[in-house]
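What you see is the complex with one protein chain gone and the rest in place.
Note that the chains are named A and B in the order they appear, and that numbering of residues resets to 1 at the start of each chain.
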Amino acid sequence: MPVEVILPKVDMDMTHGTLAVWHVAPGDNVTKGAALFDIETDKAAMEVESPASGRLHAVTAKPGDKIAVGTVVALIFAEGEDVVKVAPAPLVEPTPAIGPQPVEVILPKVDMDMSHGTLAVWHAAEGDSVTEGSALFDIETDKAAMEVEAPATGTLHHLLAAPGDKVPVGDVVAYIYPAGMAVGPRPVRAAVAAPKPATAQPAESAPGSVAAPFASAAVTDSALRATPAARAAARQAGVALAEVPGTGPKGRVQRDDVAAYLDGQHSPFPAISSPVISGPAVWSPQPGPLHISTRKGQGIPLVLLHGFTADSQSWAPLEKALGPDRALIRIDLPGHGRSPRRKLRSFADLARMLVEAFDEATRAYDRVHLLGHSLGGALSIAIADIRPRTIASLSLIAPAGLGPEIDAAALTGITRATRAESLAPWLRRLTATPEGISDDYARAAMKLRADPALRAVQADMAHVLFPDGVQPFDLRPAIARIECPTALIWGRHDHILPHRHSLAPAGDFAIHLLSAAGHVPQIECPERVARIVARHLAGAMAGI
Amino acid sequence: MNAMTQEPASQTQDLRILSYAEAIREAMAIAMEADPTVILMGEDIGVYGGAFQVTLDLVDRFGTDRVMDTPISELGGAGVAVGAALTGLKPIFEFQFSDFAMLAMEQIVNQAAKLRYMLGGEASVPVVFRLPSGSGTGAAAQHSQSIEAWFGHVPGLKVLQPSTPEDAKGMLLAALADPDPVMIFEHKLLYKMKGHVPEGSYLTPIGKALVRRVGTDVTIVAGSIMLHRALEAAEKLSSEGINVEVIDLRSIRPIDHETILTSVRKTGRLMVVYEGVKAFGVGAEISAMVAESDAFDFLDAPILRLGAADAPVPYNPDLERASVPQVDTIEAAARRLTRREV
Partner (left out) sequence: MTQPDNRPFAIRTYAPDQLREALKRMYLIRRFEEGAEDCYTRGLIHGTMHLSIGQEASAMATCLELTDDDKITSTHRGHGHCIAKGADVGRMFAEFFGKETGYCHGRGGSMHIADVKTGNLGANGIVGGGLPIAVGSALSAKRLCKSDVTVCFFGDGANNEGAFHEALNMAAVWKLPVVFVCENNGYGMSTSTARSTAVKHISERAASYSMPGVTVDGNDFSAVAEAVHIAVARARAGDGPSLVENLTYRWRGHSKSDRNRYRTKEEIEEWMTRDPIARFRAELIAHGLLDDAGANAIEAAAIADMEAGIEFAKVSPSPKLSEVTRYVYAEN
C-alpha cells in the first residue's frame, strides 16, 4: 500500500491551503522527514515533510492549486511496489469575482409623505439604449406628476412595472445593463400594491404580536417622533401618526396624545359639546404664567406685544433701531415663544391672560408705554381699555380687531407648513417685497416652528380667533374710548390686514401709512418705525 | 436544610429583628450545623471576625478546620475553594472586598463558571463567593467598586444582590443549596441595616425579582442599596401624585425578565438604577432586554439609566456621594421622566 501524502491542516482555522512549490519531482526518492512541498495559508507559509520513505508518484497537485485540507496530493511507493495512477486533486473553485452588476432603476420618493407612486408612462422600451439623465418614465403621486431620469447609461431590461401600476417607493422597476454585459434572467417583483382601505387595522396588528404588519401609514410615520406605545396605539386604531399632534419633548407623540386625538375624533358632538372650536390637532395645555422678558434701561419702560405666530425675539430689529437705552418689557403670547400652551375659548379669554401678564410685568411701574403688532396690537387696545391709567402711550403696528377682513389663507398656511418650502410663500405674503424673504430666512423660520405641538396650538388659536377667515372681535369701540396718546403705523402694502382698517375707527390718533412696507414694517424698515415710535413716545411724555 | 418557603412570609411570623450582617452569619451557622461539608474560607474571617465582622464568632463555634483563614492569596484561595467544591465540599469563600475578586478572575471565570460545561455536565462546582461591595465608606477607588455586572456577563455563574436582611439570609441558604457557583454581592452600607428575619432555614428563590412598591406611572428597577434609595425617592414623589413602581432586582444572573416586563407593560416608563458604572452595566442589559421584548410597544418614553459616574470611585466625600445615584438624583430623574421632560 502506498503512503498517502495529504495537504495537512497546519492552522487552527484552516480549511484550505495553496500548494506553493514542490521540493521534489515525481519519481524522486524521498526519505521520511524530508521537505516535500510548501503550502501557503492566509497566515503563513509552511514546509510539509514526507510521511514515509520511498519513491514519489501520482502527484496530483501543482503549484498554485488551492486544495482542501486532507486531500491526497501524491503517493509514496515502497521499493518494488506497483505505481498506480490517480486523478488530479480537486481544486477549490475560486470565488467568482464580483463583476459589473446591472443598475437598478427604482421608483423614487419625490414627495415627503409619499409611500407609493403610480407609473404613468415609460419613455423607453425593453432593450432600448438609454443615457444617464434622459427621461425614463413618468410617475404620478397624489400631488403631482413627475419625470424620472435614467440613473445610468446602458440598455434597459426587465421592465417590472407597467403603466398604471401602483408601486411602493424604492421598488425596482427595471434594470440598466452596461454595454457588453450579459443580460441575466428576469427577476420577479412583488405584487403590485393594492389600495388599502382607510379603516382600522385587523386584529393581528395589535401590540404584542411579533409579526404584526405595519399599517401603510407607518411607512411615512417612521420619520415622526413617537413613542413605541403611541405607535402601537395608532397602529391598533388605524390612525396615521402624522395627524396626531405630539405634546412630548420635541413634539414627540405619546400614548396620551393618540388617546386624546381619538377622543376628539370620536366625540359624537364635537362642535356642540365643546365651546372650543378645535382644529384637527390636539395638544395638552401647560400650566404656568406667560413668559416675560425685560431689558433694563432708562425712563418709562416700553411694553412690547408681538403678533400671531411671532414671538418676542421678533422685536430685535426694532429694538436695535430704538437704541440701547430704553427699558423694555416683552410678553410672549400663549402658545408662542417661551410661553406655555393654553386652551383658548375666545379673544376675550386671550385678553384676560394678557392683562394678567401685563399686570405682573408692570407691577413695579406706575406707567408704561405699550406697543403691539397685529394680534398684539388688538391685545394692546384691549389692555389700554381695561388699564387706562397705566398706559402712558399706545403704539399700534397693523393692529387686528379694526375690521372683519384678514388673510386667513396666510395664517393657516403658516401654521400648517412643515417645511421651509411650504412656509416661504406665506412668509413672502407678509412683506411688501417678497424677494426680501430668502430661502435661508424661511429655513431659519421653519426651524423655530419645528415643534409640531407649537404648530398645533397655533392652528387651534387661528381657529378660535379667526373662525372662517374673519376677525369676529371688534375693537373699534374700545379704541374710541382710549384717551392716551395713540399712534397707528401701517404698511400700505399689508396683504394680511388691510391698511384701510386704520381709517374705520373713531378716535383722536395719528396714522402713519408707510410706503413700500407690508404687514411687518418693524422688520421691513425698523429705522422708519423706530423714528415714528420714538417721536410718539417723546411727544406723549412732553404732554404729561 | 429543611424548610423551603418559596417567598419569605414576613407578615405572619413574629417580627424578629436582625442586622443584614447578623442575618448572613445566621445563615452560615444554620448551614454549617446542618451540613458538615460546608466550610468558610477567606482572609481574616477567623478570630478577627472578618473585615466587616460578618463571620464574627463562627470560628469559636465551628473551629479553624471549618472557618479557615487563608493567606492573602485571592487567586489561590478562590481556586482552592473551586477545587474543594469540585470534590465534595461546599465552601463559602469571602473576598474581603469585592474589588479583590479581580485577582481571582481566572478561577471564577475560567474555572468555576465553565467547569460544568467544559466537562459536559460531568462535574459540579457548588461554591459560594461572598463579596462586600459598593461605595460610601470613603475607601476610594480600589475598595468601593460595584462590579456585579462583570459577572453577569459570564454564563455558568449566578449573581445575587440581596437588599434586605431577610433576603441576605435566604439567598445565602439558596446559594448553598444550588449546585452551581453563586456570587453574592453584599453592600457594605447595608451590613448594619436592621430588618425582620424569619427563624430557621428558608430559601429565597434565585432569579426572582420582587415588586417592593406598586405604582402606575414609572417602573424603577434597582437592587441592593439602590432599592432603598429608589423607595425613598418614590415616597417623596407620591406626594406630587407621581406613582412609582419599585422592583427589587435581587438576582442579576439569572435575571427575572417577566417581573420587569409585566411592570413596564403597565407603566410604560422604565428607569434602571444601579451603583455600577453606568456604561455597559446592569441598566444596559435590562434596557436592551425590554427593547427587544414585546413590552417595547408599551414604552411611552425613553428608558433611563442611572449609574455611577464614568470615573473610579473618588475619595472626597462630596465627590463620592455625587458619583453614584442618590435619593435626590433618582427623584429628579423619575420626575422628569413622568413629566414628559425626557
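Methods note: contacts are C-beta pairs under 8 Å (C-beta built on N, C-alpha and C of every residue); 3 or more make two chains touch, one makes a residue touch a chain.
Bear in mind the structure is a predicted one, so any value in this text is a computation, not a measurement.
*Asks:* List the shown chains that the missing chain touches in the full complex.
*Replies:* Touched by the chain not displayed, across the whole complex: A, B.
*Asks:* Among B:A34, B:L119 or B:L319, which residue is in contact with the omitted chain in the full complex?
*Replies:* Reading the full complex, the residue touching the unseen chain is B:L119.
*Asks:* Check each of B:M28, B:I45, B:V59 or B:A85 against the chain that is not shown and name the one that touches it.
*Replies:* B:A85
*Asks:* Spell out, residue by residue, where the missing chain touches chain A.
*Replies:* 6, 8-12, 15, 44, 46, 68-70
*Asks:* Residue by residue, what part of chain B touches the chain that was omitted?
*Replies:* On the side of chain B, residues 37, 39, 65-66, 68, 70-71, 73, 75-89, 91, 106-107, 110-111, 115-124, 155-156, 158, 178-180 touch the unshown chain.
Just so we're on the same page, only the chains that are shown with their structure count from here on.
*Asks:* How big is the gap, in whole Å, between where the Cα atoms of chain A centre and where those of chain B centre?
*Replies:* 46
*Asks:* Which of the residues in chain A come into contact with chain B in the complex?
*Replies:* 207-208, 210, 227-232, 247-249, 254-256
*Asks:* Going by the contact rule set out above, which residues of chain B touch chain A in the complex?
*Replies:* Spelled out, the residues of chain B in touch with chain A are 268, 294, 296-301, 340-342.
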